[in-house]
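Note that this complex is displayed minus one protein chain, with the remaining chains in position.
Coming up: chain A.
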Amino acid sequence: MKASRQVQIAWVVGAILVILYAIIPVFWIVSLSFKEGDDITNKSFLPTVWSWANYRTVFASDLFTTALRNSVGMALIATTISVILATLAAYAISRLEFPGKRLVLGVALAITVFPVIAIATPLFNLWRNIGLYDTWLGLIIPYLSYSLPLAVYVLAAFFREIPWEMEQAAQVDGATAWQAFRRVIVPLAAPGVFTAAILTFFAVWNDFVFGITLTSSEAARPVPAALAFFQGASQFSQPTAPIAAAAVVVTIPVVILVLLFQRKIVAGLTSGAVKG
């Protein structure tokens, strides 16, 4: 008993250390974002006076609001397209036998580990030539090419878990292949679909390399790239605090999403489908 108690304490201490390690920078950013003016040099963790000034600055600047609009728009579009295509592709991969199936999955995996920076320069040149430079489409396409394989991989694993009998039962019950897919398979794969959607959304939301190389104006520049162009309230002050405020603003949707879909992601919906 004594030993197990020690082990328990060790676990708790370890967990607290890990949590502190992860969360202190986040709190620091939050704290920074509430420090007004020269308060950032106050040499203490918390601001002397809590102030919303930085948030007002951030939202007053066109640079940030258009970037935010770009980011939200492109992330939503890329996620939607990616999840729809990935659902269909993953279903085919998990259910059909076709030549080159392993190759498709292998290539998909290879793409996800391919360094982003390696295609940034060629894309920059190509996009300028064909007029996709500095447009939403010009960013959504590379986003898709990186997020699709990941989503396909996640979803294929989920589909493989769903017993074949589910569809066969649906077919015998009078469903077409499409009805069986939509009414039985997709609801069962919902946790997988959500996982894929959130992963895709995060990947796109956090992108910096494409955002900075393939844009030149506010037309398509996403938030992470826009932060680099940030200026303080005056030309002479470092924009550290406003950047922190902007960082907090872009973190909020991510946190909300995770909290919202946490249960969906974790839920093992297939339990009880077959004798367990």
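Observations
Everything below uses one rule, namely that contacts are C-beta pairs under 8 Å (C-beta built on N, C-alpha and C of every residue); 3 or more make two chains touch, one makes a residue touch a chain; residues count from 1.
As a working rule, contacts and distances are computed from a predicted model.
The complex includes a chain that is not drawn, and of the options "Dihydroxyacetone kinase subunit L", "Spore coat associated protein JA (CotJA)", "Phenylalanine--tRNA ligase alpha subunit" or "Sn-glycerol-3-phosphate ABC transporter ATP-binding protein UgpC" the UniProt name matching it is "Sn-glycerol-3-phosphate ABC transporter ATP-binding protein UgpC". One of A:Ser51, A:Gln171, A:Asn206 or A:Thr251 touches the chain omitted from the figure, and that residue is A:Gln171. The chain not shown here is touched by just one of A:Thr80, A:Gln179 or A:Gln262, and that residue is A:Gln179. Where chain A meets the omitted chain, the residues involved are 163, 165-166, 168-176, 179, 183-184, 187-188, 190, 269-276.
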